[in-house]
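Before any comments, here is the structure.
All protein chains but one are shown at their positions in the complex.
Moving on, here comes subunit A:
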Amino acid sequence: MAGRGSPWMLGCKAGQIPVLIMSSFEDVDTEETVTSLHMTLYHPGHQRSGIFQSIKFCNRETLPTSEVVKFGRNSSTCRYTFQDKQVSRVQFSLQLFKKFDSSVVSFEIKNMSKKTNLLVDDKELGYLNKMDLPDKCLIRFGDYQFLVEKEDGESLEFFEIQFFLSIRPLLQENKWLPQKPTPECGSCSPCSTQNNSPTEAGENEW
């Protein structure tokens, strides 16, 4: 039977017997790949404090490219929140832009915290400082470490964001976690499940 999302549509004229017409595969709009942002999150106390409980790990979320994506403690202003009073109400933001003469979109990160500086690799951002986000980089503030990896796509309308959880510190000398392949079913388990032994990576390495 024809249903919502079914490629089969009911078509008929008055007085005629209804026939099922398959919407033409050849006629639909060309699909575009979307830019994907994979963020692997780490905090040494995440298991006991539930700071990432609002984050839907492994869930691919599609957002409009015009959105300014805010991260912080305030759920009314931030799209992604952390249950941690040491996090600023708005900690930082990400937004897309298109460089001149480029066909792909880029990300820009801006520190929105008056209290805590933001580290992007070895660059330090103060309040309202912003910079282009490298395609692969490590974002740090307080005890938080976020590994960010970008995959270019064609679409200028939407982009995807997907979070992963790391139980091990990401700040290891030149050892960032490799990008995880996305399973076909769209689900995945948290990263770094092979080795649960404690590591010596300190919380105050910077």
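Observations, loosely collected:
One rule holds in what follows: a residue touches a chain if its C-beta (ideal position, glycine included) is under 8 Å from a C-beta of that chain, and two chains touch if they have at least 3 such contacts; residues count from 1.
The criterion applied here is as follows: contacts and distances are computed from a predicted model.
Among the names given as "Ran-binding protein 9", "TIFA inhibitor", "Cis-aconitate decarboxylase" or "Dolichol-phosphate mannosyltransferase subunit 3", UniProt records the absent chain under the name "TIFA inhibitor". Of the candidate positions A:Q47, A:S66 or A:Q172, contact with the hidden chain is made by A:S66. Across A:C58, A:V105 or A:L165, the single residue that touches the chain missing here is A:V105.
For subunit A, the residues touching the chain absent from view are 65-66, 68, 96-101, 105, 110, 112, 114, 125-130, 156-157.
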